[in-house]
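Each remark here refers to the structure printed beneath this line.
A protein chain is absent from this complex, but the other protein chains hold their places.
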Amino acid sequence: MRLELGRIYIKDIQFASESKIEDGVLHVSEEALRAVALKDDKIASVSFDIAKPGESVRITPVKDVIEPRVKVEGAGGVFPGVIAKVDTVGSGVTYALKGMAVVTAGKIVGFQEGIIDMTGPGADYTPFSKTLNLVMVCEPVEGAETHDYERAVRLAGFRVAAYVGELARDLEPDETQVYETCTIKEGMKKYPDLPRVAYVQMLQSQGLLHDTYVYGVDAKKIVPTIMSPTETMDGAIVSGNCVSACDKNPTYVHENNPVIEDLFEQHGKTINFVCQIITNENVYLADKQRSSDWTAKICKMLDLDGVIVSQEGFGNPDTDLIMNCKKIEAEGVKTVIITDEYAGRDGRSQSLADADIAADAVVTGGNANQVVVLPKLDKVIGTLDYVTKIAGASEDTLRADGSLEVELQVITGATNECGFNKLSAR
Amino acid sequence: MAKIKVAHYINQFFAQIGGEEKANYPAELRVGEIVGPGMALAQNLGDEAEIVGTIVCGDSYFNENLETATAEILDMVKELNPDVFVAGPAFNAGRYGVACGTIAAAVQDQLGIPAVTAMYDENPGAEMFKDKVYIVATKNSAAGMRAAMKKLAPLALKVARGEKLGASCEEGYIPNGTRVNFFEKERGSKRAVKMLLDKLAGKKFATEYPMPDFDRVDPCPPLKDLTHAKIALVTSGGIVPKGNPDHIESSSASHYGEYDITGVDDLTEEFYETAHGGYDPTYANEDADCVLPVDVMRDLEREGVIGELHHLFYSVTGNGTAVASARAFAAEFAQKLVADGVQAVILTST
Amino acid sequence: MGRTAYLIMTNNPLVVERLGDTHEVEFLETSYEGLLLAVRDKVHEGHTLLSHPLAGSVKPNETPYRSIMVSCERCDAVDARSLSLIERAIEACRKFEDKTSGYGERALKDFQLIDWTLLESGLDSADA
Partner (left out) sequence: MVKEIERAGLPVVHICTVTPISMTVGANRIVPAVAIPHPLGNPALSAEEEKVMRRRIVEKALEALTTEVDGQTIFDWQ
C-alpha cells in the first residue's frame, strides 16, 4: 500500500468567529466546535481551551490526545469504522496537522489520572507539552451510564479532531512523505537480500477504560491479524483507554506510531518492512495463549527474520509480552521488545511481572514508579479534584505550597511502550 | 572551599612492592603519599580534591586475615579521615577485587564515609559487592587504567559531595540492581530498530533491561563416597524452632535462620514450626519433617548410609520466584557450609 | 467451556450482586493482596488460574477490588504457570502503596465497576 502523508505545520491556535487555517495558524470557532461535540446527547456541556508549550498550564484528567488528520485522496476517511464509514484506509493522500493536538479531558470515573503540564519538570516527561493543545472538557448529562459516557467523550474527541482536520483539506502541505510497503512477492523480488521485518503491536483490550478499537472493532474480540502500517496512519486504530496514563497509547501515538516511522526510515535500506501485526492483551489466560500462538504463527508464515514487539499498559500485559517474545523467538525470528518498568519508588523491585530468557533484547521507557514533584501552575484546565486519587499519587499528593508529589505513572505518555520518548532506565 | 580529602587503597602489586611473592605484605598506611595509580587518580580528580594518604595491603594478607585486616585498614582510614574512600582499580585480579569490595563496603557501612571502587565486571568482587558500593566497570587488565580513572575520579567526587547519581550507563558504574531513569539521546523506537538491526546482523547489542536470574551454574561433580560425606539440610520452607526466635518474616525476609540440630532426631510439633507465609502451614507445623527431613537423615546417618548430617541447618522463607534476597543469603551461608567441611546439600522447597 | 467450569474469587460486592445467583462465586471480605493470597492457596490445591491476576491497568492497592477466575477442577499436580503468575502478582502488588483508604463512595463504586468490566471480559471469553 502507498500512502502520501502531507504535513501542515500549525504554529498557533486562536479562537475566532470563523474556523480556518491560514499561514499555519488555526483559527477555530468555539461555537462550531461545541456543536460538533454536543451531537451526542450523553454530553451535557463542553468547554474549550488552548494550552501552548511553555505556558503555566496543567491539563488533567486527560482522557485522549488526537492529531487532526484528513483523508484527501483514496478510500475511506480518518478513523474508519468509528466516525467514518468502514472502508480500508492506508492508500492515497492524507494530510496531518503537525505541532498540535486535540486533548479530551474531564472526569469519566471518580478516580482518574492523566496529567499534561505545559511547563516545568512535568513537561519534560510528557510528549504533549510540546504540542499546541486544543483542550475540550466535557460534562455528562445527569444519570449517564459510565460505559455510555466514556464512549460519548471518546467519539466527541474524534469528531472534533476530524472537524479541525477537515479545515486542511484544500491546503498545500508544507512537506510530503511517501510511505509504501510491498506485497509479499514484490518485496521478495525488490529486496531479496534485506531481512524481512514486521512490527507486532499489542493493544490494550480488557474492559471499560482499557479498550482499543480497530476499524471500530473492540480489540479484545479480534484474533491477531496483519495490517499495512499506513492504515494505522489513517486512524485505523484508536484508543478507548484512559487508565495507566504513562504507558497507554493515546490515539495520537497510534497515528504517529514511532516504531512504524522508524522502521519505514530503514525500509528498502537495511530492512524490508513487511507489515504490522496487531494482537491484543486480554484478561482471560486462554485468550493470551491463543493470541501469542497466532502472533508467532503469523511471523512464521510471513517468513520474517525479525520483529519489534511493543506493549501497552501495566501488569498483565507483561505476560502477553513475554509469551509473544518467547514464541516468536522459538520460531527463529529475532525479537526486540519495548516495555516500561514498575521497579518501585526506590528502583529496587522486580521491574516486570513476567520474565523469560528469550527476552534478551529489551528497550525500556523507564521506571513509572519514579517520584517527581510538579510545582503549582497558574492555570488548571479540567479539575484537580481527582488528583489526590490518581494512580501513583499518595495521600499527601497535594502539598502545602500547592505542588504535587506524584509518580511518573500519572503523567500522560511518560513511559510510553511504543518508544515514543527518550526516557529510559538502567 | 576546602579540598575534598581522598584516601586511596591499592594492593602490593600496584604499590610496586612485588607480585605473588609479596602478597603477604601487611596493611600499611602512607600518610600524605600518592602511590602508583594514585598519580592518575590525582590527575583526574583535578584541583577540587587531594589524596591525603594511601593504604597498601597484600592481597593474600587481606583475604587470609579478613577480619583483622579489615579492622586495621578501617583504623587507618579513620586516621586519614577522608571525605571519600577510593579502592583500586582491581581490573581482573580476583583477590584484589574482593579486597577492594570488602574494604570499600566496610568503610561505607562502619565509618559512614562514602566509598567507590573499580574492577572488571567479571571479577568475583564485582558480583559480591556491586549492590553494596558503586563499582566502576573497567577493562580486564591494567591497560585500561586511563579509561578507568576517567570514570572513577568523577564518581568519587560526586559521592563525596553527596550528589544524586545518574543511571549506571551514564556514570560508568556496574549495574547494581537499582533502576535509575535518565533521558537517552534517541527515542525508544529508534533504539529498538537499532537493536534489532544489530541482533539480525549477529552483532553485539546491549539490552536495556537484563532479565533477572537466568544465568546457569554448571553442576558440581557428584559425591564419590556417600558413607563418609557430611551433608547439610537447607530449606526455603521457613522451618524454625517453635516461637520463631529470630523473628524470620513470613515473606520477603530480611535475614535467614541458622539452627543447631545436634541431638535432634525428629522435628516434633512441640519444638519446630514454619515461619513461611506462602503456603498453608498446618502440615509443617504438625510435623516439620515433612519439609525438612531430619528424621530420615538421622536414620540414614545411624545406618551408615551417609557419613554425617551437618549439625546446622539453614532456613529461609520465600516462594520459588522471589529470589532476589534469597540469593544473597545463600551466597553467605554457602561459604559457611564450605568452611564447616560440608560436602553436599539437600535443599527442600515448598 | 460451560459455566460450571470456573469459580470466581472476588472481594467485589458488585460481582456478587450481578453473578451471585447464577455463578459459582466465592466472596471474601479482604484486601486486594488478601484476595491474591486466597487465590494462591487455591493454586496450591491444584486449581488452575483462568484469568490473569493483574487484569487491568488500575494499579493494585489503588483499587481495593479484584476478581479472579480459577478452574473448578483440581489437578493432582500444581500448575507451574498459574503458580508463577500468582506469585509474581503478589510480588507486584507489594510494590504499590496502599491508597485504598479515604475513597468516597462514588470512587469505590467506580472501582467496583471497573473490576466488574475486567471480569466480564474474561467471562465473555469463558462462555463464548
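Note that the chains take the letters A, B and C in the order they are written out, and that residue 1 is the start of every chain.
The rule is short, and it goes like this: contacts are C-beta pairs under 8 Å (C-beta built on N, C-alpha and C of every residue); 3 or more make two chains touch, one makes a residue touch a chain.
Nothing here was measured: the structure is a model prediction, and the numbers come from that model.
Enquirer: Among the chains present in the display, which ones are touched by the chain that isn't there?
Expert: Listed by label, the shown chains it touches are B, C.
Enquirer: Touching the left-out chain: which of B:Val136, B:Val234 or B:Leu312?
Expert: Result: among the candidates, B:Val234 touches the missing chain.
Enquirer: Using the touch definition from the top, which of B:Ala147, B:Leu165 or B:Cys290 touches the missing chain?
Expert: Once the missing chain is taken into account, the touching residue is B:Cys290.
Enquirer: Out of B:Val56, B:Val86, B:Ala167 or B:Ala330, which residue would touch the omitted chain in the full complex?
Expert: Of the listed residues, the one touching the omitted chain is B:Ala330.
Enquirer: List the residues of subunit B that touch the chain left out of this view.
Expert: On the side of subunit B, residues 213, 215-224, 226, 229, 231, 234, 236-237, 279-284, 286-287, 289-293, 295-297, 299-300, 305-306, 316, 320-321, 323, 326-327, 329-331, 334-335, 337-338, 342-350 touch the unshown chain.
Enquirer: If the hidden chain were put back, which residues of subunit C would touch it?
Expert: Subunit C touches the chain not shown through residues 44, 78, 80-81, 83-84.
Criterion: only the chains that are shown with their structure count from here on.
Enquirer: Of the chain pairs B-C and A-B, which one is connected by the greater count of C-beta contacts?
Expert: A-B
Enquirer: Using CA atom averages as chain centres, what separation in Å is found between subunit A and subunit C?
Expert: Using C-alpha averages as centres, the distance is 28 Å.
Enquirer: How far is the middle of subunit B from the middle of subunit C, if each middle is the mean of its Cα atoms, in Å?
Expert: Each chain reduced to its C-alpha mean, subunit B and subunit C end up 39 Å apart.
Enquirer: Can you compute the centre-to-centre distance for subunit A and subunit B, using the mean CA position of each chain? Integer Å is fine.
Expert: It comes to 43 Å between the two C-alpha centres.
Enquirer: Taking each residue of subunit B in turn, which ones touch at least two of the other chains?
Expert: Residues of subunit B never touch two or more of the other chains.
Enquirer: Considering subunit C alone, which of its residues make contact with at least two other chains?
Expert: 88, 91, 94
Enquirer: Please output the residues of subunit C touching subunit A within their complex, sorted ascending.
Expert: 49-60, 62, 69, 85, 88-89, 91-92, 94-95, 97, 99, 102-104, 106-111, 113-114, 117-122, 124-126
Enquirer: Which of the residues in subunit C end up touching subunit B in this complex?
Expert: Subunit C residues touching subunit B: 40-41, 44, 83-84, 87-88, 91, 94.
Enquirer: Report the residues of subunit B in contact with subunit A in the complex, numbered from low to high.
Expert: 167-170, 175, 177-193, 195-197, 199-200, 205, 207-212, 214, 324
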